[in-house]
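Now for subunit A:
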Amino acid sequence: MKNLIKSIVIASAVALTLSGFAGCSKKTGTANNNAVVGITQEPGIFDPHTVVAAGDEEIIFNVYEGLYKYDSKGDLNPCLATDVAISDDASVYTFTIREGVKFHDGSDLDAADVVYSLKRAAGLLENQDGTALVQELDPIKDVKAVDGKVEVTLESGNTELLSYFTTGIIPEGYDNCQAAPVGTGPFKFESYNPGQSVILVKNENYWQKGLPYLDKVTFKVCADMDAGLTELAAGSIDIFPYLTTDRANQLDKSKYNILSNGSNMVQIFALNNSVEPLNNLKVRQAINYAVSRKDVISVTMDGAGVELTTAMSPAMGSYYDKSLDGTFAQDVEKAKALLAEAGYENGFNITCTVPSSYLIHVNTAVELASELKAVGINMEIKQVDWATWLDKVYTNRQYETTVIALTSSYAPYDVLDRYQSASSGNFINYKNDKVDELMAKIPTIADTKEKTELYHQVLKLLTDDACSVYLQDPTTITAVSTRLEGYNVYPMYVQDMSQVKVTGN
Partner candidate 1 sequence: MDLQGKAGYFVGKLIELLVTLLLVSLLVFAAFSIIPGDTARVMLGPEASEAQVDLLRTQLGLDRPLAVRYFSWLFGILTFNPGTSYAYNMNVGELIAQRLPVTVGMSAIAMVMVILISYPLAVLSARKPGRLGDQVCSVIGHVLFAIPPYVASLLLILLASSVFSLVTVGNYVTPSDDFIGYIGCLLLPSFAIALPKIAMSFKFLRSSIIEQRASDYVRTSKSHGLSDLKILVRHVLPNSNVSSITIISIILSDILGGSLIVEQVFNLPGLGRLLLSAISRRDFPLLSGIVFYLAFITVLLYFLSDILAAITDPRIRLK
Partner candidate 2 sequence: MTRHIHIVKVHHLTLSFPTRKNPNPKPVLDDVDFGIRDGEILGLIGNSGCGKTMTSLAIAGLLPENAEITSGSIKFAGKDLLAMSPKERRSMLGKDIGMIFQEPSTALDPLMVIGKQLEEVLTAHKENLQSKEERRKAIIDMLKLVGFPNAEEIMTRYPHQLSGGQRQRVLIAGAALLKPRLLICDEPTSSLDTVTTISILELLKELCHKLHITILFISHDLSVVRGFCDRVMVMRDGKIVDRDTASEILTNPRNAFTAELLTNARLDTRILGLEPVKVDYEKEPVLTAKDITAGYGRTLFEGIKNKKAKDSGTNMVLKGVSLDVYPNEILGLIGGSGSGKTTLIRSLLGLLPHSGTVSIRSDRIGVIFQDPVSCLNPAHTIKWHMLEALNASSRAKEIKGSGTWQERKAGVLKRIIEVLDICGLEEKHLMRHPNELSGGQRQRVAIAMCLIQDPSLIIADEPFSSLDASSSAELLKLVTDINREQHTAFLLITHNIHIVRQIAPRVIVMSDGVICEEGITSDVLNDPKSEAASALLAAERQIHGSFS
């Protein structure tokens, strides 16, 4: 009797558990023309003009298109515009609009839609207060349709603006982009389940014939990289970007291709230039010498990153100044000597405020603390949540040091804009009149070569001033299921799904 009861209990427990596994082993997303992309940031904003977070951009890149569009090599190509004419003083841009493009709601794209969209982005609509939704488009004075073309007038000449016309075009008068996004992109917005997924479906009327291949794309929210990794191993995700090498190495090579590419991001050990003792050039230089960028990359990215010594990623091509490479090779003795010169032979204590949601930055801070200790600097790590970091560190600049990655942009001006003393993005409180002067001059120059030269000068000044410690351009490592092909890694924070197709199972 007793044994009978016991065995029944055990049997039922086993049966329950097994049925559970059976339920779990049912795989989603295979054997069909769909793909699942793992993302670690919760998407929230689907309006192409108010979108701020990179994580949102990642998804709506597939829904909206601008007049111009970047490709995976970082080249700017015509998209909804076929052509642009820029006046000599660079104050008037005239776009020719592509024919035969349909919005997701079925209406045709025409100049009026473009005018509405650009005006909305620049804050020029009648119901707006003049504040640009897309801050970079603030210089726009007026947008009007002329003979089916769109003429954009700027407040002053600016040769740097074309890259911002990638901003999404929406139908004229449409104002419900947040809840029901409508664009011209290869995929239509289907649904958003907060904290779980965003689902996009194929745009049958996409203007590039034959594209896209997939019927459905699901962007699935994973709590963090490790959660995504477990899902990846379990086969419930097809594509997962932003892995580290050591994590990617754990994946089954027969099931996943590992793609890597520079991210065009600049990971910076930011030093607040206006607080003691970081306002001392020698101290900043000492810190630069104390750091081993190689070890940081080794620890945080398992070697998958490009060492940086200046404010720009080598991915920026000719704008990047190669001559600055290796300026601050690790040299503990020199660092100590510099500290002694600055009067800190016994070192000092500082805190490093890092956003806890970014494992890579926290890990970097941990490594940095260990390295700084070798030259006598005690760095205490203070983790704060993202909101507090934005508030305290970025906006109010109440911090000593921090680690953060400055997001990618192809526009060199955009990358260096924050080093102007008055810039709202100048959270390191850097101030150099020469830099301010150069940065003011650049938009007025049309000649690329001259411009490049000026950019190099700025970079040199930044490095000379050791304004902060530039660490790395972390490689984007993406795992893609072997059943998919055609996935291109962008050096930007986007997922282009238009070329992806299912080949195997």
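On how the list was made: all candidates are chains of the complex that A comes from, given by their letters.
The criterion applied here is as follows: contacts are C-beta pairs under 8 Å (C-beta built on N, C-alpha and C of every residue); 3 or more make two chains touch, one makes a residue touch a chain; residues count from 1.
What you see is a predicted model; the values in this text were computed from it and never measured.
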Given options 1 or 2, the chain of this complex that touches subunit A: 1
Subunit A residues within the candidate 1 interface of the complex: 2, 5-6, 9, 12-13, 16-17, 19-28, 42, 44-45, 52-53, 129, 131, 135, 178, 193-196, 221-223, 227-228, 230-231, 233-237, 356-357, 385-388, 390-392, 394-395, 424-425, 427
